[in-house]
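A single protein chain has been removed from this complex, and every other one stays in its place.
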Amino acid sequence: MKKYFLLIPCLAFLIVFFIIPIVGMFVDSVYQPEKGWVAQKYLDFFRQRLSRTVYFRSLWMSLLVTLVALLIGYPTAMAVVRVKNDSLRSLLMTLLVFPLMTNPVARTFSWLAVLGREGLINNLLLSLRVLDSPVRLLYTRGAVFIGLLQLFLPLMIISLTSALENLPKDVPLAARSLGANSFKLFTKIYLPLTSEGIVTGSTLVFTGCITAYVTPAVLGGSRVLMLSTLLYQKASVTLDWTMATVIAMIMFLSTLGVNFISRAFSTIGVRRWRRASG
Amino acid sequence: MTVALFVALSIMLGPFLIIFFASFEPSSTLRFPPTGFTLDWFRKVMGMSMFQKSLVLSLRIALMASLLSLLLGVPAAYALSRYSFKGKRTIEIIVTSPLIIPGMVAGLALLRFFVLMQVFPIETTLLIGHTAVVLPYAVRSVLSSLVNLPVAIEEAAQSLGAHPLRCFFLVVLPNIKVGIISAFIMAFITSFNNVPISLFLSGPGVNTLPIVMMTYMEYYYNPSIAALSTLLIGLTLAIVLVAQKLLGVSKLV
Partner (left out) sequence: MAFLELVNLTVAYGKNPPVLKGLNLSVEKGEFVSLLGPSGCGKTTTLRIIAGFLKPIEGRVILNGKDHTNVPPHKRNIGVVFQNYALFPHMDVFENVAFGLRMRKISKAQIEKKVKRALDMVGLSGFENRFPSELSGGQQQRVAIARAIVIEPDLLLMDEPLSNLDANLRAEMRGEIKQLQQNLKITTVYVTHDQSEAIAMSNRIVVMRDGRIEQIGTAQDIFLNPRTSFVASFMGFQWLTSGAVESIEGNFVRVSCGEKVLTARATSEAKIKDRVSLFARPKKMRIVQEEMSNSFEVKLVSVLYQGETSLFIFKLGEKQLSVELDSSVELSGKSKLFVHVPAEDLLAVKEER
């Protein structure tokens, strides 16, 4: 069939070079011909205190970044959408999109100049005589947090902006004319109608945080290990392939889980919206 | 809301400004505010062969991965936009899978399957990984311009005697130019910036620029990376501005 013919190169490429290795790696992490079932490696991961701590730290950090990104992102997106001047709005959009396209190493490195021993904050606090000697800001959870926030805030804002732009302009006006105050307008109109954007943005940010490598590596180092840096350590430093694979798989399954949960959420939202609009 | 916008912009963009100024720092530690002004770090970083080599590799991989992804992605996007068939949902999942599967997972899998088993050399594997990762961007971008192109235009061309293949080159391709260019730009930037895939797929002589930068940062704490970052950020800014001028920013994301 002509239809499938056009798809074959792309599908063959992805299946052979991408999906099979990943599935193969997964199978290998569960069952090995010479050793039999090795699935207890997954249990080992959660039995070891270090890896357990790292895992929950990663989840917690991702959650925190997602929430803060949402809190900053929603009003930002509303501000962007409200800008009437077209060229100003497109400039704002460019500024928001731009960080996504810059090299993540360069982006993260910027924080070294802010948080380093002789970075902006230490110099500022020293010159204000708040501090007598520089404090360590790098290789802390705070550093990783702020780095991740910078990295993923644009994703949240873009998701929310497009959700807000899709919202029919006269719906909020209609709600106002029917007597909704600002609070009601937000909770009864904006939130439900942009729920899909919220879910999409949150999913992107959350999964992005779980899997990000550069930021925890540069700003957290081995002091604040995250799932991704632990994975790299196991693979490259200790050459423990099995454990590295297990961590990779746990990372993958976690993002998959988040995707599933969010899909369930967003389909609820969509269904509600469809029902409302008949 | 304006406050939030300001906060968001300063979190996202502030560090860029700081890195920009920090790259002119004359002393050999990274500091802000800088204590003077020098262009030495720019000169130095551009003269270092490790950066030069890795830059060339990164550009080569990004170029080839983008072209390859278009070669694979354009026909696929065409089929997805024009036909309905069984298993379409599954195919869409396969095509978008590189977006869902974490890059480090894919990188590790490719390393174990192709490099360690000596199926392909590292550089080939790197190209494979990058192509797979940028493919969804290529497909998505081309798909969205195809969806906006009415099928009737193709039917018109065919009814006037154009063979479907000729119709594609004479009528479809010129009208999805914007989608293809933005697909290329997105794919190129994504590949050029990629770390998680390249992280595991590096070896003697095969190190992409971001990986070399990371390695360098572990040992040296001087403004050279700041200078390099400034250069890269400036380059990206130029690409984004040109792209925006040509296509409009909405087309890129």
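In this document, chain identifiers A and B correspond to the written order of the chains, with residue numbering beginning at 1 in each.
As a convention for this text, a residue touches a chain if its C-beta (ideal position, glycine included) is under 8 Å from a C-beta of that chain, and two chains touch if they have at least 3 such contacts.
Only a predicted model underlies this, so the values are computations on that prediction, with no experimental measurement involved.
Trainee: Of B:38, B:96, B:124 or B:158, which one is in contact with the hidden chain?
Mentor: Checking the options B:38, B:96, B:124 or B:158, the one contacting the hidden chain is B:158.
Trainee: Hey, which chain B residues sit against the chain that's not shown?
Mentor: Contacting residues on chain B, toward the hidden partner: 150, 152-153, 155-164, 166-167, 170-171, 174-175.
In this text, only the chains that are shown with their structure count from here on.
Trainee: Could you tell me the distance, in whole angstrom, between the mean C-alpha positions of chain A and chain B?
Mentor: Each chain reduced to its C-alpha mean, chain A and chain B end up 18 Å apart.
Trainee: Applying the document's contact rule, which stretches of chain A touch chain B when the two form their complex?
Mentor: 1, 3-4, 6-7, 9-11, 13-15, 17-22, 24-25, 28, 72-76, 78-80, 82, 90, 92-107, 109-114, 116, 118-120, 123, 146, 149-150, 153-154, 157-158, 207, 210-211, 213-214, 217-218, 228, 231-232, 235-236, 241, 244-245, 248-249, 251-252, 255-256, 259
Trainee: For the complex, which residues does chain B have touching chain A?
Mentor: 1-5, 7-9, 11-16, 18-19, 22, 29-33, 71-73, 75-76, 78-80, 83, 85, 91, 94-95, 97-98, 100-106, 108-114, 128, 131-132, 135, 139, 189, 192-193, 195-196, 199-200, 209-210, 213-214, 217, 221, 225-226, 228-230, 232-233, 236-237, 239-241, 244, 248-250, 252-253
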